[in-house]
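One structure follows; several queries about it will come next.
As you look at this complex, bear in mind that one protein chain is not there, while each of the others sits in place.
Labels run A, B and C following the written order; every chain starts at residue 1.
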Amino acid sequence: MNNIAILGASGYTGAELVRLIATHPEMEIKALGADRKAGLEYGKVFPHLRHLDLPILQKIEEIDFSGIDLVFCGLPHATSQRVIKALPDHLKIVDLSADFRLRDPAEYKKWYGGDHAALELQKTAVYGLTEFYRDAIKPARLVAGTGCNAITGLLPILPLLKAKIIDPDQIIIDLATGVSGAGRGAKEAMLHSEVSEGFHAYAIASHRHLGEFDQEFSKAAGQAVTVSFTPHLLPQNRGILATIYVQGDAKTIYETLVAQYSDEPFVYVLPFGEAPATRHVRGSNYCHIGVVPDRQSGRAIIFSALDNLTKGSSGQAIQNANLMLGLEETTGLQLAPLFP
Amino acid sequence: MNNIAILGASGYTGAELVRLIATHPEMEIKALGADRKAGLEYGKVFPHLRHLDLPILQKIEEIDFSGIDLVFCGLPHATSQRVIKALPDHLKIVDLSADFRLRDPAEYKKWYGGDHAALELQKTAVYGLTEFYRDAIKPARLVAGTGCNAITGLLPILPLLKAKIIDPDQIIIDLATGVSGAGRGAKEAMLHSEVSEGFHAYAIASHRHLGEFDQEFSKAAGQAVTVSFTPHLLPQNRGILATIYVQGDAKTIYETLVAQYSDEPFVYVLPFGEAPATRHVRGSNYCHIGVVPDRQSGRAIIFSALDNLTKGSSGQAIQNANLMLGLEETTGLQLAPLFP
Amino acid sequence: MNNIAILGASGYTGAELVRLIATHPEMEIKALGADRKAGLEYGKVFPHLRHLDLPILQKIEEIDFSGIDLVFCGLPHATSQRVIKALPDHLKIVDLSADFRLRDPAEYKKWYGGDHAALELQKTAVYGLTEFYRDAIKPARLVAGTGCNAITGLLPILPLLKAKIIDPDQIIIDLATGVSGAGRGAKEAMLHSEVSEGFHAYAIASHRHLGEFDQEFSKAAGQAVTVSFTPHLLPQNRGILATIYVQGDAKTIYETLVAQYSDEPFVYVLPFGEAPATRHVRGSNYCHIGVVPDRQSGRAIIFSALDNLTKGSSGQAIQNANLMLGLEETTGLQLAPLFP
Partner (left out) sequence: MNNIAILGASGYTGAELVRLIATHPEMEIKALGADRKAGLEYGKVFPHLRHLDLPILQKIEEIDFSGIDLVFCGLPHATSQRVIKALPDHLKIVDLSADFRLRDPAEYKKWYGGDHAALELQKTAVYGLTEFYRDAIKPARLVAGTGCNAITGLLPILPLLKAKIIDPDQIIIDLATGVSGAGRGAKEAMLHSEVSEGFHAYAIASHRHLGEFDQEFSKAAGQAVTVSFTPHLLPQNRGILATIYVQGDAKTIYETLVAQYSDEPFVYVLPFGEAPATRHVRGSNYCHIGVVPDRQSGRAIIFSALDNLTKGSSGQAIQNANLMLGLEETTGLQLAPLFP
């Protein structure tokens, strides 16, 4: 049994970690860290988990990490780097924030502002895109989970850039995401009255996950790749769908993705010409990818759907933690999606 | 390992059975029965389950039941009784339809119209309200799952009538249910455009689950009990909340319910004065019950929340099947609710 | 043309007033008051109204009231009484807050806490339930709009208490309301992720609108009436449905309501046995009422549906303002509901 602490447990990614670990046979939650909600029973903060026997929420500085094996850190960026820097050396760490995703400090500063407070750690952190960094994740001390939008675009496109079968200058990622990705903070723009029965784009051509796209796509292509990326906010809680327009042969793209993912436990390439739906991956660690030829030959539309709280953050985090702890990668993650 | 067949697998209760059995360690699905959709892969009918290795949908008459241990029957009422009557004797059966819930053929005819085609089976069927009929369910061949609205009202009220601590003539069950309870049939009234952003009552003072209330409440009270019951349709997919107005002492009611359910694995009585929410049981087999005193002394408001597709039908069905197969009652059912 | 100022224009009731006045032929908006958002164009605060030519939002203390005829005041309670107390004498005022609804200062203190800062005004204010106080509203200087839940229960029940055809000790008002009633303030509990796909009761047996029920029901019945009242929060933006359980003859109740409302422009009594839906009054000033006999003779279930932002607050406010300004009561209010 591996002893687990979750920092930032009062947010949605924290609750999703608790939900998934509740039926994970090899992990046991020993500490739950929070700030404002320290002192509360977890079931008061998240009543859907009231049936679980869990530790009381604590201030991070009050947690005894001596018996802990691995820490999930679901804190806001900037806070995360300061907290992680101070954690004892024996701990393995999976960070769900943006703090350790970008290799280049200049890129970090460009997208997130301010200097990085833990540059040494940033150097050693491994990017948590399991399907591409599995070997580096296994022995890592610190793994940086991907952005939820980032992984939705990276999984279908990275293999195509590596195989050099799409034009790297003509990639458009149009994406729609559920509301839970914005977290549990009280913001006017995320009220039910503001979100339901409507749809709009946000952070157009300026979303921070562009830093991850630039880093990973450029590395894969062996040249600078600058994608277009337009996220939209959906009137639903969970789920991201990326609709990606590329120039390349649809059938070749399809076959490349099938070859890439045929042995992956969580990435499914649908039959040629079919497109996925976010509702069919809700609450699960699966990613569904579809390839459809466009009207014009030489162009294709690629779809990618996953749950932002599961494969997009907390499920992915557990997948990486499984590897870091020497467990079977899929342990505790094969829950079927919830539909309807 | 117990071999399972699911009849009526192309409906929502069928899909929920498949979802739950997917991570059940002691059940394996060997046959999936459907009518119009026979011949299709299950993942075509329910793409959220495409990652599972499942049998092709078959016509019921083409299923080989010889190696099957237990059948879940999710067919419409009236159809269900004819199909079950013809099933081989060696099969254990959990029926999710209304066909075997009512003991009295006259009551069946009153609420569902027409004569019952399997009166002998009706006599031997056990009502699937696990928390009250556990001993009879274990050795039963045929268990009749409760109505999803019925169980939501029965769990909080039955113990109070048995204890004679509420007035049996003054029980009002006001209830709101999600859309999935209406099934997957294409009906104008269940279109997204018709259901979302709205709320209304239906089947007022005439809902068929009244037959179950009358049967079970009268038996518990030792006298005829006629409740008021008003169901409403919610603009959400899953979840039932019953708000029940009774005349009796709130604290006594609370203590009676705590005593009744303190050892039950799936029924939680919240702290006195707290009320549950459907979103906190979504996708799980849990039922949350709350008791709040009314303004007027001697009156109380009791709340009960569960997921209509899980504790209200398919989760309950597996709970009963576990008992019938000699398994631990909770096997495969301890998934945490999905929130948000 | 009547010159209008709206104070508290940055909230939902303010926006609803602007929406309705936009097509009102006898009112023109001359000033819009706000606090934090003062200085902004109205279209920045509510982009759905960007096509209108409106004044810039101002601090209330900066508004020149000299040319204004009537003020709508959509401020929070407690603030409202202080602001209204300081308004020039020539102004007619329709207050949408709770500050002037209760006649008895002790009742005000009981439900809202603290002493009332404008007791003299409180004495002269008229309760804005148009259908019952029309004659007093016409000459009034200050009209206090009803609570949105309150009016939903008052319209169907007041005539029955006056006619003494229901038992005043056995009235249960079960009610469900959309999220917009909670306003535009950023609260965790009102986030889309917290509200959608779920249903729960709140302020059980303690909601402040009970003060209005007690005042009006007791006056109508000529004796103290204490109702049970349980509000629930719906995953929808607009609309309230009250489901009211009474003891009395359903047919007599129906006929009493038909007689009461046959000449009313905004209150519709549906055919006997039919029940309304909130989606069928959305965005309109209509209230739909239905009466259905219960299973037990001598009991009835009464339904009442209206839009909390329209008939429940801003539409009602304009209806009252029309009367106060000597206009036809229905002016600008006959917009059809928006469905789907």
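Everything that follows uses one rule, which is that contacts are C-beta pairs under 8 Å (C-beta built on N, C-alpha and C of every residue); 3 or more make two chains touch, one makes a residue touch a chain.
Because the structure is predicted, anything quoted here is derived from the model rather than measured.
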item: Residue of B:T23, B:S196 or B:T331 touching the missing chain in the full complex; value: B:S196
item: Listed residues B:S97, B:T146, B:S180 or B:Q260, member touching the removed chain; value: B:S180
item: Positions on chain C contacted by the hidden chain, ascending; value: 12, 15, 18-19, 22-23, 46-52, 180, 196-197, 237-238, 268, 270, 276-277, 279-284, 286, 288, 334-340
item: Those residues of chain A which, in the complete complex, touch the missing chain; value: 172, 174, 176, 193-194, 196-202, 204-206, 210, 226, 228-230, 232, 234-239, 241, 243, 245, 275-280, 282, 292-296, 299, 301, 303, 305, 340
item: On chain B, residues whose C-beta touches the chain left out of the figure; value: 12, 179-180, 184-188, 190-197, 235-237
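The working rule: only the chains that are shown with their structure count from here on.
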item: Whole-Å gap separating chain A and chain C, where each centre is the average of the chain's CA atoms; value: 45
item: Chain A and chain B: spacing of chain centres that average the CA atoms, whole Å; value: 36
item: Residue list for chain A, restricted to those that touch at least two other chains; value: 12, 179-180, 196-197, 237
